[in-house]
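Each remark here refers to the structure printed beneath this line.
Here the complex is missing a single protein chain, while all its other protein chains stay put.
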Amino acid sequence: MNIGLKSLEVRHPASAPTSPSAIDKLDLQIKAGEHLAVIGPSGAGKTTLLQALAVGLRPSSGQISVGNQDPWSLNSSLLKQLRSTIFYAPQIPPLPPRQRVITALSSAKLAELSFIDSLVNLVLPKFTQQAYEALCAFDLGEKLWLRVDRLSGGERQRVGLAKALMSSARLWLIDEPLSALDPKRSQQAIEALVSEADQRGVTLVATLHQVAVARQMFPRIVGLRDGTLQFDLAREQVSDETLKSLYADFEHELEEREPIVGDQDLNYSVSKAVIACR
Amino acid sequence: MRVEAPAMRDPAWIGRVFWGLAVLVVLLPSLVAVEFKPWMLFEPENLRVTAGFVMDFFPPEVNSEFLFLILRESWTTIAIATAGMALAMLFAVPFALAASSALSISSLTGPMNPAGLVIRQLIRWFLIVLRSVPELIWALIFVRVVGLGPAAGVLAIAVTYTGMLGKIYGEILESGDTQASRALLIGGGSRLQAFFYGLLPQNATELSSYTVYRWECAIRSSAVLGFVGAGGLGQQMDASMKMFNGGEVATILIVLMVLVAIADLMSAFIRKAIQ
Partner (left out) sequence: MPPVLFHWRCSICWGLVALIILVTLSFWSLDMQLYRLFSVEAMQRMGSFVSELMQPNVSLDFLGKLAAAGFETIAMSFVGTLLAALAGIGLAFLAAQNQDLPLVITRFSRLFLNFLRSVPDLVWAAILIIASGLGPLAGTLALALHTAGVLGRLFAQAAENAPQHVYESLRLNGSSPVQCFVYATLPSILPQLMSYTLYRWENNIRAAAVLGVVGAGGLGQMLAFHMSLFQMNETSSILLTMIFLVMLVDLLSYVIRRALSR
């Protein structure tokens, strides 16, 4: 879906009126089906930007349009419909510790289920096949029936990503999808995510600290610093100098790890993950 | 090509079915024993009686004579609870001290000596018995002994709460920081000294807090004890119900709710102030 931000200003809900905004005068246009990576040092406002796009934080000034409508002017039932087309994955995966993975995954489909169906689903899981396939894409097939608190941090993060594959959203907003993953798993996870987004034609916006991965996997890179847009470029145009000036004073956050599998053939990577489920 | 997973059936299913059946096995006979036929409430005859009774609630009785009576009974209820609690504290503290291992001299230097263990356990069991018999039953018994009136209520609360306070005071004393009192005991101080200068200051806040909370519960109990003749609002409500005077019952119910709410607020306020 198309997204447009014009002169957007967003403040943290608990911030004092005199403190600087988290997002300041941001202009951004995203076309349906685009894949976009947002990078920048800590405190740049990356998470705030995603929350604003997810219609979770009301802008203090400026305009936002999601799917060609102003989300904040919609009545509650239309807004709910709009929300069901947006999938927001926070950095800490929102999984109740005592819940089983199958139930946590099926909660991505709640917006489409009636109340009775959602209750029945707790006792008689309905989306087993789909959940299994979603997990397999991230090499977690055997965790289907386990409780969330039996998984490691990295596994939970990947389950959080697998939730995206369960929903029928047209816009995926993923906050730091790789923060708890080692390099090999990071590569596999981001490849799975991007390839699935590609296959379904959804708009994908992800914030990343792993700049090398961003440059490799995303055709468009947006750099934020102190809440303002520093650059909005195609990946070929992002040079090392651009990155250095973006991360000035924060060089330690600039991860220049080379990707483990320098494989540009995404379909191959995905089927490798599926075979691993056998 | 996607592969079929090895176990697509929910492994929790068997456990759920088992426990579901277990619950049914316990539930169904219980429902029968309890004569669980809630639709009886809606049978025309019952509905008529209920409707008549409920309609009688409006308007609540508000003539000044009755209100004055209720005000006096409310004070009686509070007084019964307070007097009962005071007596209970009087007895509970020595019992708690006797039952608490925090004042055990023998356990300072190794395991508690067996006589100490036995005595403490006996006292604990005694307190448990006091607690396990519901207040209303004690009230029934005391009504037979001292006659109708608030005395029976005070004694009933005193006996039950001695058990409750005794147990909880003992637990609070044991679970608090016993260093100060043990130091005093090791240094040759008496148990009373160890209590007043060691345990009491440490745990005063928690002890008071729990006591205030229980006082609030005592007010609720005392309101109810009146149903068996132990004075206060309960006795008045029983009398009004027997005369099918819905208006009076309504007033008493409202006053009861207000009383409980006030006690609730005061208890919260006092407990905050203590902290």
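All chains are identified by letter, namely A and B, in their written order; residue positions are counted from 1 within each chain.
Keep in mind that, in the parts below, a residue touches a chain if its C-beta (ideal position, glycine included) is under 8 Å from a C-beta of that chain, and two chains touch if they have at least 3 such contacts.
On a predicted model such as this, the values are computed, not experimentally measured, just so you know.
Of the listed residues A:20, A:97, A:153 or A:219, the one in contact with the hidden chain in the full complex is A:97. Summary of contacts with the chain left out: across B:59, B:111 or B:134, the touching residue is B:134.
Note on the undisplayed chain: of the listed residues B:8, B:49 or B:192, the one touching it is B:49. Screening B:70, B:83 or B:159 for touch with the missing chain picks out B:83.
Those residues of subunit A that touch the chain absent from the view are 54-56, 80-88, 90, 92, 94-99, 103, 107-108, 110-111, 113, 115, 118-119, 122, 167, 169. Within subunit B, the residues in touch with the undisplayed chain are 26-27, 29-31, 33-38, 40-41, 46, 49-50, 53, 75-76, 78-80, 82-83, 86, 128-129, 132-137, 140-141, 144-147, 149-151, 154-155, 220, 223-224, 227-228, 231, 234, 237-238, 241, 253, 256-257, 260-261, 270, 273.
FYI, only the chains that are shown with their structure count from here on.
With centres taken as mean Cα positions, subunit B sits 53 Å from subunit A. Note for the complex: subunit A touches subunit B at residues 100, 102, 123-125, 128-129, 132-133, 136, 141, 144-145, 274, 277-278. Across the interface of their complex, subunit A is touched by residues 1-3, 5, 7-8, 10-12, 16 of subunit B.
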